[in-house]
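A single protein chain has been omitted; all remaining protein chains appear in their positions.
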Amino acid sequence: MSALLTAEGLHLHFGKVAALDDVALEIHPGEVVAIVGESGSGKTTLLRVLAGMMAPQAGQVLYAGEDVHAMGEAARRRLMRSDWGFVHQNPRDGLRLRVSAGGNVGERLMAAGARHYGDIRAEATEWLKRVEIDPARIDDMPLQFSGGMQQRLQIARTLVTRPKLVFMDEPTGGLDVSVQARLLDLIRALVAELGLAVLIVTHDIAAARLLAHRMLVMRRGQVVEQGLTDRVLDDPQHPYTQLLVSSVLAA
Amino acid sequence: MSAQDEGRPIQSSTPDGAAAIGRHAIRTEALSKDFTLHLQGGLRIPVLRDVDLAVAPGECVALAGPSGAGKSTLMRCLYGNYGAGSGHVWVRHDGRDVDITNADAREVRAVRRDTLGYVSQFLRVIPRVPTQQIVAEPLMARGVPREDAMAHAAALLSRLNLPATLHGLPPATFSGGEQQRVNLARGFAPGYPVLLLDEPTASLDAANRDVVVALIAEAKRAGTAIIGIFHDTEVRDRVADRLYEVAPLQDAA
Partner (left out) sequence: MIEAGYNFGYLDENTKRMIRRALLQAVALPGYQVPFGSREMPLPYGWGTGGIQVTASIIGADDVLKVIDQGADDTTNAVSIRRFFNRVTGVATTEHTGEATIIQTRHRVPEATLREGQVLVYQVPMPEPLFRLEPRVAETKRMHALADYGLMHVKLYEDIARHGAATTSYNYPVLVNRRYLMSPSPIPAFDNPKLDMMPALQLFGAGREKRIYAVPPYTEVKSLDFDDHPFQPARANAACVICGSRESYLDELIVDDGGTRHFVCSDTDYCASRPPLQEAAE
(Lines give C-alpha, C1' and ligand atoms only; values in the text may rest on other atoms or scores of the structure.)
Protein backbone atom coordinates (compact mmCIF):
# COMPACT_ATOMS: atom_id res chain seq x y z
CA MET A 1 0.00 0.00 0.00
CA SER A 2 1.47 3.34 -0.95
CA ALA A 3 1.78 6.22 1.47
CA LEU A 4 -1.04 8.72 1.86
CA LEU A 5 1.23 11.57 2.88
CA THR A 6 4.98 11.79 2.33
CA ALA A 7 7.31 14.51 3.51
CA GLU A 8 10.97 14.80 2.62
CA GLY A 9 13.83 17.09 3.55
CA LEU A 10 11.69 19.64 5.40
CA HIS A 11 13.58 22.65 6.67
CA LEU A 12 12.19 25.66 8.43
CA HIS A 13 14.18 28.13 10.47
CA PHE A 14 12.91 31.02 12.54
CA GLY A 15 15.99 33.21 12.61
CA LYS A 16 18.69 31.02 14.09
CA VAL A 17 16.25 28.57 15.59
CA ALA A 18 15.65 25.42 13.57
CA ALA A 19 12.00 24.47 13.85
CA LEU A 20 12.43 21.76 11.25
CA ASP A 21 15.82 20.35 10.39
CA ASP A 22 15.71 17.82 7.57
CA VAL A 23 12.51 16.10 8.65
CA ALA A 24 11.03 13.26 6.62
CA LEU A 25 8.02 11.09 7.30
CA GLU A 26 5.37 8.92 5.71
CA ILE A 27 1.88 8.10 6.80
CA HIS A 28 -0.12 5.26 5.31
CA PRO A 29 -3.87 4.75 5.12
CA GLY A 30 -5.31 3.73 8.47
CA GLU A 31 -2.12 4.48 10.35
CA VAL A 32 -1.98 6.50 13.56
CA VAL A 33 1.32 8.32 14.00
CA ALA A 34 2.20 10.34 17.08
CA ILE A 35 4.72 13.15 17.11
CA VAL A 36 6.05 13.66 20.63
CA GLY A 37 8.58 16.01 22.12
CA GLU A 38 8.81 18.87 24.56
CA SER A 39 7.47 22.36 23.89
CA GLY A 40 9.51 24.09 21.23
CA SER A 41 10.74 20.85 19.73
CA GLY A 42 9.08 21.72 16.42
CA LYS A 43 6.24 19.23 16.56
CA THR A 44 3.41 21.72 16.09
CA THR A 45 5.36 23.45 13.32
CA LEU A 46 5.75 20.08 11.62
CA LEU A 47 2.02 19.45 11.86
CA ARG A 48 1.23 22.84 10.35
CA VAL A 49 3.71 22.33 7.52
CA LEU A 50 2.32 18.88 6.75
CA ALA A 51 -1.24 20.22 6.75
CA GLY A 52 -0.26 22.94 4.27
CA MET A 53 -0.91 25.73 6.76
CA MET A 54 2.71 26.86 6.76
CA ALA A 55 5.27 26.59 3.96
CA PRO A 56 8.67 25.01 4.56
CA GLN A 57 11.85 26.75 3.39
CA ALA A 58 13.01 23.55 1.76
CA GLY A 59 11.61 20.11 1.13
CA GLN A 60 8.19 19.00 0.05
CA VAL A 61 5.00 17.40 1.28
CA LEU A 62 3.12 15.08 -1.06
CA TYR A 63 -0.48 14.02 -0.54
CA ALA A 64 -1.66 11.26 -2.87
CA GLY A 65 1.28 12.21 -5.09
CA GLU A 66 0.49 15.93 -5.20
CA ASP A 67 2.69 18.65 -3.77
CA VAL A 68 0.66 20.19 -0.96
CA HIS A 69 2.50 23.51 -1.05
CA ALA A 70 2.48 23.87 -4.82
CA MET A 71 -1.17 22.98 -5.45
CA GLY A 72 -2.67 26.39 -4.80
CA GLU A 73 -5.00 27.48 -2.08
CA ALA A 74 -8.23 26.42 -3.76
CA ALA A 75 -7.07 22.82 -4.07
CA ARG A 76 -5.67 22.87 -0.55
CA ARG A 77 -8.96 24.12 0.86
CA ARG A 78 -10.82 21.47 -1.05
CA LEU A 79 -8.59 18.91 0.61
CA MET A 80 -9.16 20.49 4.00
CA ARG A 81 -12.91 20.11 3.67
CA SER A 82 -12.96 16.70 2.00
CA ASP A 83 -10.02 14.32 2.50
CA TRP A 84 -8.50 16.04 5.51
CA GLY A 85 -9.56 17.14 8.94
CA PHE A 86 -7.86 19.23 11.60
CA VAL A 87 -8.58 18.99 15.32
CA HIS A 88 -7.27 21.99 17.24
CA GLN A 89 -6.01 21.91 20.79
CA ASN A 90 -8.47 24.60 21.77
CA PRO A 91 -11.95 23.59 20.59
CA ARG A 92 -12.79 27.27 20.24
CA ASP A 93 -10.37 27.44 17.33
CA GLY A 94 -12.14 24.60 15.58
CA LEU A 95 -15.77 25.39 16.36
CA ARG A 96 -18.12 28.19 15.41
CA LEU A 97 -19.16 29.44 18.80
CA ARG A 98 -22.26 31.30 17.60
CA VAL A 99 -23.58 28.32 15.72
CA SER A 100 -25.48 25.46 17.36
CA ALA A 101 -23.96 22.02 17.88
CA GLY A 102 -26.00 20.68 14.96
CA GLY A 103 -24.90 23.52 12.70
CA ASN A 104 -21.28 22.95 13.66
CA VAL A 105 -21.48 19.28 12.73
CA GLY A 106 -23.51 20.01 9.60
CA GLU A 107 -21.19 22.67 8.20
CA ARG A 108 -18.80 20.28 6.47
CA LEU A 109 -21.73 18.37 5.01
CA MET A 110 -23.17 21.59 3.62
CA ALA A 111 -19.78 22.67 2.33
CA ALA A 112 -19.64 19.34 0.54
CA GLY A 113 -22.96 20.08 -1.11
CA ALA A 114 -25.60 18.59 1.22
CA ARG A 115 -28.84 20.52 0.67
CA HIS A 116 -31.43 18.48 2.53
CA TYR A 117 -32.10 19.89 5.98
CA GLY A 118 -33.64 16.69 7.33
CA ASP A 119 -30.72 14.55 6.20
CA ILE A 120 -28.16 16.99 7.60
CA ARG A 121 -29.97 17.04 10.93
CA ALA A 122 -30.23 13.26 11.04
CA GLU A 123 -26.52 12.91 10.32
CA ALA A 124 -25.66 15.52 12.96
CA THR A 125 -27.85 13.67 15.50
CA GLU A 126 -26.09 10.43 14.71
CA TRP A 127 -22.67 12.02 15.17
CA LEU A 128 -23.58 13.65 18.46
CA LYS A 129 -24.49 10.18 19.70
CA ARG A 130 -21.23 8.77 18.45
CA VAL A 131 -19.25 11.33 20.41
CA GLU A 132 -21.51 10.79 23.43
CA ILE A 133 -23.30 14.11 23.41
CA ASP A 134 -27.01 13.95 24.20
CA PRO A 135 -28.79 14.54 20.86
CA ALA A 136 -31.35 16.62 22.78
CA ARG A 137 -28.63 19.28 22.91
CA ILE A 138 -28.36 19.56 19.14
CA ASP A 139 -29.61 23.16 19.17
CA ASP A 140 -27.45 24.30 22.09
CA MET A 141 -24.50 26.59 21.53
CA PRO A 142 -20.95 25.25 22.07
CA LEU A 143 -20.39 27.79 24.83
CA GLN A 144 -23.03 25.99 26.89
CA PHE A 145 -20.88 22.84 26.74
CA SER A 146 -18.04 21.75 29.01
CA GLY A 147 -14.50 21.71 27.62
CA GLY A 148 -14.60 17.96 27.07
CA MET A 149 -17.91 18.18 25.25
CA GLN A 150 -16.62 21.00 23.08
CA GLN A 151 -13.66 18.86 22.11
CA ARG A 152 -15.93 15.92 21.29
CA LEU A 153 -18.11 18.25 19.25
CA GLN A 154 -15.04 19.39 17.33
CA ILE A 155 -14.21 15.77 16.61
CA ALA A 156 -17.73 15.05 15.36
CA ARG A 157 -17.58 18.15 13.19
CA THR A 158 -14.27 17.01 11.71
CA LEU A 159 -15.14 13.35 11.14
CA VAL A 160 -18.67 13.76 9.80
CA THR A 161 -17.47 13.80 6.19
CA ARG A 162 -15.24 10.79 6.81
CA PRO A 163 -11.87 12.27 5.94
CA LYS A 164 -8.95 10.00 5.11
CA LEU A 165 -6.34 11.89 7.10
CA VAL A 166 -6.84 13.84 10.32
CA PHE A 167 -4.30 16.15 11.91
CA MET A 168 -4.68 16.52 15.67
CA ASP A 169 -2.81 19.15 17.68
CA GLU A 170 -2.76 18.21 21.37
CA PRO A 171 -6.43 17.21 21.31
CA THR A 172 -6.49 16.49 25.04
CA GLY A 173 -4.34 19.48 25.95
CA GLY A 174 -6.55 21.72 28.05
CA LEU A 175 -8.74 19.04 29.62
CA ASP A 176 -9.03 17.50 33.07
CA VAL A 177 -7.37 14.12 33.41
CA SER A 178 -10.68 12.28 33.87
CA VAL A 179 -12.04 13.93 30.74
CA GLN A 180 -8.88 13.16 28.82
CA ALA A 181 -9.25 9.41 29.27
CA ARG A 182 -12.76 9.43 27.90
CA LEU A 183 -11.76 11.53 24.92
CA LEU A 184 -8.74 9.40 24.12
CA ASP A 185 -10.83 6.30 24.24
CA LEU A 186 -13.40 7.85 21.97
CA ILE A 187 -10.75 8.91 19.47
CA ARG A 188 -9.23 5.44 19.60
CA ALA A 189 -12.56 3.76 18.85
CA LEU A 190 -13.56 6.13 16.04
CA VAL A 191 -10.17 5.97 14.38
CA ALA A 192 -10.25 2.18 14.35
CA GLU A 193 -13.84 2.04 13.19
CA LEU A 194 -13.40 4.53 10.35
CA GLY A 195 -9.92 3.35 9.40
CA LEU A 196 -8.58 6.90 9.58
CA ALA A 197 -4.99 7.90 9.18
CA VAL A 198 -4.14 10.25 12.03
CA LEU A 199 -1.15 12.44 12.69
CA ILE A 200 -1.31 13.48 16.32
CA VAL A 201 0.95 15.92 18.06
CA THR A 202 1.10 15.44 21.80
CA HIS A 203 3.38 15.72 24.75
CA ASP A 204 1.27 13.15 26.57
CA ILE A 205 3.21 9.90 26.31
CA ALA A 206 0.32 7.85 27.71
CA ALA A 207 -1.99 9.23 25.06
CA ALA A 208 0.51 8.39 22.37
CA ARG A 209 0.83 4.83 23.67
CA LEU A 210 -2.90 4.36 23.68
CA LEU A 211 -3.56 5.81 20.23
CA ALA A 212 -0.53 5.55 18.03
CA HIS A 213 0.80 2.67 15.98
CA ARG A 214 3.99 4.52 15.33
CA MET A 215 5.83 7.35 16.99
CA LEU A 216 8.31 10.07 16.10
CA VAL A 217 10.32 11.76 18.80
CA MET A 218 11.32 15.33 17.99
CA ARG A 219 13.91 17.52 19.55
CA ARG A 220 15.19 20.89 18.33
CA GLY A 221 13.59 20.42 14.93
CA GLN A 222 14.97 16.95 14.33
CA VAL A 223 13.38 13.53 14.49
CA VAL A 224 15.76 11.82 16.91
CA GLU A 225 13.99 8.49 17.05
CA GLN A 226 11.05 6.81 15.42
CA GLY A 227 9.39 3.44 15.12
CA LEU A 228 6.76 1.18 16.60
CA THR A 229 5.15 2.97 19.53
CA ASP A 230 5.74 0.28 22.12
CA ARG A 231 9.35 -0.25 21.03
CA VAL A 232 10.18 3.46 21.19
CA LEU A 233 8.63 3.73 24.65
CA ASP A 234 9.84 0.43 26.13
CA ASP A 235 13.28 0.28 24.54
CA PRO A 236 14.23 3.87 23.79
CA GLN A 237 17.64 4.27 22.18
CA HIS A 238 18.28 7.99 21.98
CA PRO A 239 19.33 9.79 25.17
CA TYR A 240 16.54 12.31 24.72
CA THR A 241 13.88 9.61 24.32
CA GLN A 242 15.18 7.89 27.44
CA LEU A 243 14.89 11.15 29.31
CA LEU A 244 11.38 11.74 27.96
CA VAL A 245 10.18 8.26 28.87
CA SER A 246 11.79 8.28 32.30
CA SER A 247 10.18 11.62 33.13
CA VAL A 248 6.62 10.36 32.88
CA LEU A 249 4.69 8.22 35.26
CA ALA A 250 4.04 4.65 34.17
CA ALA A 251 2.13 4.84 30.93
CA MET B 1 -18.89 -23.54 14.28
CA SER B 2 -18.80 -26.00 17.15
CA ALA B 3 -15.21 -25.14 18.01
CA GLN B 4 -16.34 -21.63 18.74
CA ASP B 5 -19.17 -22.72 20.90
CA GLU B 6 -16.83 -24.69 23.07
CA GLY B 7 -14.53 -21.73 23.35
CA ARG B 8 -11.64 -23.31 21.51
CA PRO B 9 -9.31 -21.02 19.65
CA ILE B 10 -10.21 -20.34 16.08
CA GLN B 11 -7.26 -21.92 14.35
CA SER B 12 -6.33 -19.93 11.37
CA SER B 13 -4.16 -22.17 9.27
CA THR B 14 -0.48 -21.97 9.99
CA PRO B 15 1.19 -20.57 6.91
CA ASP B 16 2.31 -23.85 5.46
CA GLY B 17 -0.04 -26.25 7.19
CA ALA B 18 0.93 -29.62 8.59
CA ALA B 19 3.29 -30.27 5.72
CA ALA B 20 5.63 -27.67 7.09
CA ILE B 21 6.23 -29.40 10.41
CA GLY B 22 9.93 -29.41 10.97
CA ARG B 23 10.25 -26.00 9.45
CA HIS B 24 10.54 -23.22 12.04
CA ALA B 25 7.68 -20.93 12.88
CA ILE B 26 10.02 -18.63 14.77
CA ARG B 27 13.78 -18.64 14.95
CA THR B 28 16.49 -16.39 16.36
CA GLU B 29 19.89 -16.05 14.83
CA ALA B 30 22.82 -14.82 16.97
CA LEU B 31 20.44 -12.56 18.83
CA SER B 32 22.17 -10.18 21.24
CA LYS B 33 20.79 -7.43 23.35
CA ASP B 34 22.42 -4.73 25.46
CA PHE B 35 20.83 -1.82 27.19
CA THR B 36 22.64 1.50 27.11
CA LEU B 37 21.47 3.80 29.86
CA HIS B 38 22.28 7.29 28.67
CA LEU B 39 20.91 8.79 31.84
CA GLN B 40 23.46 6.72 33.84
CA GLY B 41 26.47 8.04 31.98
CA GLY B 42 26.06 5.62 29.12
CA LEU B 43 26.20 2.51 31.30
CA ARG B 44 25.93 -0.62 29.14
CA ILE B 45 24.15 -3.69 30.42
CA PRO B 46 24.52 -6.78 28.25
CA VAL B 47 21.55 -9.14 28.64
CA LEU B 48 21.51 -11.60 25.74
CA ARG B 49 24.45 -12.89 23.76
CA ASP B 50 24.18 -14.98 20.58
CA VAL B 51 20.86 -16.60 21.31
CA ASP B 52 19.92 -19.26 18.74
CA LEU B 53 16.47 -20.63 19.35
CA ALA B 54 14.16 -22.25 16.83
CA VAL B 55 10.63 -23.43 17.44
CA ALA B 56 8.61 -25.54 15.02
CA PRO B 57 4.85 -25.40 14.47
CA GLY B 58 3.08 -27.43 17.14
CA GLU B 59 6.04 -27.27 19.49
CA CYS B 60 6.10 -25.68 22.96
CA VAL B 61 9.43 -24.49 24.31
CA ALA B 62 9.80 -23.26 27.89
CA LEU B 63 12.49 -20.73 28.68
CA ALA B 64 14.47 -21.72 31.76
CA GLY B 65 17.03 -19.91 33.84
CA PRO B 66 17.30 -17.96 37.08
CA SER B 67 15.39 -14.76 37.41
CA GLY B 68 17.29 -11.86 35.93
CA ALA B 69 18.82 -14.09 33.26
CA GLY B 70 16.97 -12.29 30.52
CA LYS B 71 13.99 -14.57 29.81
CA SER B 72 11.52 -11.71 29.71
CA THR B 73 13.93 -9.60 27.66
CA LEU B 74 14.18 -12.44 25.14
CA MET B 75 10.39 -12.68 24.98
CA ARG B 76 10.13 -8.94 24.34
CA CYS B 77 12.77 -9.17 21.62
CA LEU B 78 10.82 -12.00 20.00
CA TYR B 79 7.71 -9.83 19.96
CA GLY B 80 9.61 -6.82 18.63
CA ASN B 81 8.78 -4.84 21.75
CA TYR B 82 12.54 -4.52 22.29
CA GLY B 83 14.88 -3.99 19.43
CA ALA B 84 17.92 -6.25 19.07
CA GLY B 85 21.51 -5.11 19.46
CA SER B 86 22.55 -7.53 16.76
CA GLY B 87 21.26 -10.71 15.17
CA HIS B 88 17.79 -11.52 13.91
CA VAL B 89 14.39 -12.79 14.91
CA TRP B 90 12.78 -14.56 11.97
CA VAL B 91 9.04 -15.13 12.06
CA ARG B 92 7.29 -17.20 9.41
CA HIS B 93 4.59 -14.81 8.23
CA ASP B 94 2.46 -14.94 5.14
CA GLY B 95 4.66 -17.56 3.48
CA ARG B 96 8.01 -15.88 4.14
CA ASP B 97 10.43 -15.11 6.93
CA VAL B 98 10.18 -11.62 8.38
CA ASP B 99 12.96 -10.25 10.57
CA ILE B 100 11.10 -8.63 13.44
CA THR B 101 14.18 -6.77 14.57
CA ASN B 102 14.59 -4.90 11.28
CA ALA B 103 11.12 -4.86 9.71
CA ASP B 104 9.47 -1.45 9.54
CA ALA B 105 6.71 -0.60 11.97
CA ARG B 106 3.89 -1.35 9.55
CA GLU B 107 5.21 -4.81 8.83
CA VAL B 108 5.66 -5.60 12.51
CA ARG B 109 2.03 -4.58 13.03
CA ALA B 110 0.94 -6.92 10.25
CA VAL B 111 2.93 -9.79 11.77
CA ARG B 112 1.42 -9.09 15.19
CA ARG B 113 -2.07 -8.95 13.73
CA ASP B 114 -1.89 -12.19 11.78
CA THR B 115 0.91 -14.34 13.11
CA LEU B 116 2.47 -13.41 16.41
CA GLY B 117 0.57 -13.28 19.71
CA TYR B 118 1.88 -12.26 23.11
CA VAL B 119 0.35 -12.76 26.52
CA SER B 120 2.16 -10.55 28.98
CA GLN B 121 2.02 -10.93 32.74
CA PHE B 122 -0.14 -7.89 33.15
CA LEU B 123 -3.08 -6.69 31.17
CA ARG B 124 -2.60 -3.20 29.81
CA VAL B 125 -6.05 -1.90 30.55
CA ILE B 126 -7.71 0.27 27.95
CA PRO B 127 -10.09 2.58 29.79
CA ARG B 128 -13.81 2.05 29.30
CA VAL B 129 -13.56 -0.80 26.80
CA PRO B 130 -15.64 -3.78 27.93
CA THR B 131 -13.88 -7.07 28.55
CA GLN B 132 -15.64 -8.95 25.79
CA GLN B 133 -14.61 -6.36 23.27
CA ILE B 134 -11.01 -6.38 24.43
CA VAL B 135 -10.92 -10.08 23.65
CA ALA B 136 -12.80 -9.74 20.37
CA GLU B 137 -10.71 -6.86 19.00
CA PRO B 138 -7.76 -8.87 17.65
CA LEU B 139 -10.23 -11.13 15.88
CA MET B 140 -12.04 -8.22 14.29
CA ALA B 141 -8.70 -6.72 13.26
CA ARG B 142 -8.19 -9.89 11.24
CA GLY B 143 -11.52 -9.52 9.52
CA VAL B 144 -13.73 -11.81 11.64
CA PRO B 145 -17.25 -10.34 11.59
CA ARG B 146 -18.10 -8.50 14.79
CA GLU B 147 -20.86 -10.86 15.89
CA ASP B 148 -18.72 -13.95 15.45
CA ALA B 149 -15.80 -12.31 17.19
CA MET B 150 -17.95 -11.27 20.15
CA ALA B 151 -19.53 -14.72 20.43
CA HIS B 152 -16.16 -16.39 20.33
CA ALA B 153 -14.80 -13.97 22.94
CA ALA B 154 -17.70 -14.71 25.26
CA ALA B 155 -17.25 -18.46 24.90
CA LEU B 156 -13.53 -18.27 25.63
CA LEU B 157 -14.02 -15.99 28.64
CA SER B 158 -16.63 -18.38 30.03
CA ARG B 159 -14.29 -21.29 29.53
CA LEU B 160 -11.74 -19.39 31.62
CA ASN B 161 -14.45 -19.15 34.31
CA LEU B 162 -15.06 -15.46 33.90
CA PRO B 163 -18.84 -15.19 34.39
CA ALA B 164 -20.95 -13.54 31.70
CA THR B 165 -21.93 -10.79 34.14
CA LEU B 166 -18.38 -9.45 33.87
CA HIS B 167 -18.09 -9.58 30.07
CA GLY B 168 -19.70 -6.21 29.60
CA LEU B 169 -17.50 -4.42 32.15
CA PRO B 170 -14.10 -2.88 31.56
CA PRO B 171 -11.50 -4.98 33.40
CA ALA B 172 -9.92 -2.04 35.22
CA THR B 173 -11.54 -3.02 38.52
CA PHE B 174 -11.01 -6.78 38.15
CA SER B 175 -8.68 -8.75 40.42
CA GLY B 176 -5.22 -9.69 39.18
CA GLY B 177 -6.33 -13.23 38.39
CA GLU B 178 -9.39 -12.06 36.48
CA GLN B 179 -7.32 -9.59 34.47
CA GLN B 180 -4.85 -12.32 33.61
CA ARG B 181 -7.65 -14.51 32.31
CA VAL B 182 -8.89 -11.63 30.13
CA ASN B 183 -5.35 -11.32 28.86
CA LEU B 184 -5.17 -15.05 28.14
CA ALA B 185 -8.50 -15.02 26.30
CA ARG B 186 -7.29 -12.12 24.19
CA GLY B 187 -4.05 -13.99 23.39
CA PHE B 188 -5.63 -17.34 22.61
CA ALA B 189 -8.72 -16.12 20.77
CA PRO B 190 -7.21 -15.42 17.35
CA GLY B 191 -5.24 -18.69 17.11
CA TYR B 192 -1.94 -17.09 16.20
CA PRO B 193 0.59 -19.40 14.50
CA VAL B 194 3.17 -18.21 17.05
CA LEU B 195 2.28 -17.48 20.65
CA LEU B 196 4.50 -16.04 23.38
CA LEU B 197 3.36 -16.64 26.96
CA ASP B 198 4.98 -14.75 29.84
CA GLU B 199 3.99 -16.41 33.13
CA PRO B 200 0.47 -17.23 31.93
CA THR B 201 -0.58 -19.03 35.12
CA ALA B 202 1.13 -16.90 37.72
CA SER B 203 -1.97 -15.74 39.54
CA LEU B 204 -4.42 -18.49 38.62
CA ASP B 205 -6.01 -21.13 40.82
CA ALA B 206 -5.71 -24.85 40.03
CA ALA B 207 -8.92 -25.05 37.99
CA ASN B 208 -7.94 -22.18 35.74
CA ARG B 209 -4.42 -23.50 35.41
CA ASP B 210 -5.96 -26.66 33.99
CA VAL B 211 -7.94 -24.62 31.48
CA VAL B 212 -4.74 -22.90 30.35
CA VAL B 213 -2.93 -26.22 30.04
CA ALA B 214 -5.78 -27.50 27.88
CA LEU B 215 -5.75 -24.36 25.73
CA ILE B 216 -2.02 -24.75 25.17
CA ALA B 217 -2.45 -28.42 24.24
CA GLU B 218 -5.20 -27.55 21.75
CA ALA B 219 -3.11 -24.78 20.23
CA LYS B 220 -0.18 -27.14 19.82
CA ARG B 221 -2.35 -29.71 18.12
CA ALA B 222 -3.53 -27.01 15.76
CA GLY B 223 0.09 -26.24 14.85
CA THR B 224 0.86 -23.20 16.99
CA ALA B 225 4.47 -22.70 17.98
CA ILE B 226 4.61 -21.64 21.63
CA ILE B 227 7.40 -20.10 23.65
CA GLY B 228 6.69 -19.59 27.31
CA ILE B 229 8.09 -18.58 30.64
CA PHE B 230 6.49 -20.81 33.25
CA HIS B 231 7.39 -20.12 36.83
CA ASP B 232 5.08 -22.96 37.80
CA THR B 233 7.18 -26.06 37.07
CA GLU B 234 4.22 -28.40 37.25
CA VAL B 235 2.44 -26.54 34.44
CA ARG B 236 5.72 -26.25 32.57
CA ASP B 237 6.28 -30.00 32.61
CA ARG B 238 2.74 -30.64 31.42
CA VAL B 239 2.97 -28.38 28.35
CA ALA B 240 6.61 -28.00 27.33
CA ASP B 241 8.23 -30.29 24.77
CA ARG B 242 11.67 -29.05 25.74
CA LEU B 243 13.46 -26.39 27.74
CA TYR B 244 15.68 -23.65 26.44
CA GLU B 245 18.21 -22.42 28.95
CA VAL B 246 18.77 -18.67 29.16
CA ALA B 247 21.99 -18.23 31.09
CA PRO B 248 22.85 -15.00 32.88
CA LEU B 249 25.76 -13.19 31.27
CA GLN B 250 28.83 -12.31 33.28
CA ASP B 251 29.65 -8.65 33.14
CA ALA B 252 31.03 -8.49 29.66
CA ALA B 253 31.71 -4.79 29.74
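Should a chain be cited, it is by its letter among A and B, assigned in written order, with residues numbered from 1 in that chain.
The definition used in the following text is that contacts are C-beta pairs under 8 Å (C-beta built on N, C-alpha and C of every residue); 3 or more make two chains touch, one makes a residue touch a chain.
Just so you know, these numbers come straight off a predicted model, no measurement behind them.
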* To do: With touch as defined up top, name the shown chains that contact the chain not shown.
  => A
* Structure fact -> Contact with the hidden chain, among A:46, A:120 or A:245, goes to A:120
* Structure fact -> Of the candidates A:37, A:85 or A:102, the residue in contact with the absent chain is A:102
* Structure fact -> From A:17, A:110, A:143 or A:248, the answer for touching the chain not displayed is A:110
* Structure fact -> Interface residues of chain A toward the undisplayed chain are 73-74, 77-78, 81, 96, 99-100, 102-103, 106-108, 110-112, 115-118, 120-121, 138-139
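We take it that only the chains that are shown with their structure count from here on.
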* What whole-Å value do you get for the distance between chain A and chain B if each is reduced to the mean of its CA atoms? -> 32
* **Contacting residues of chain B [partner chain A, same complex]** => 35-39, 76, 80-83, 105-106, 108-109, 126-129
* Given the complex with chain B, which residues does chain A contribute to the contact? -> 28, 31, 181-182, 184-185, 188-189, 210, 213-214, 227-228, 230-231, 234-235, 237-239, 242-243, 246
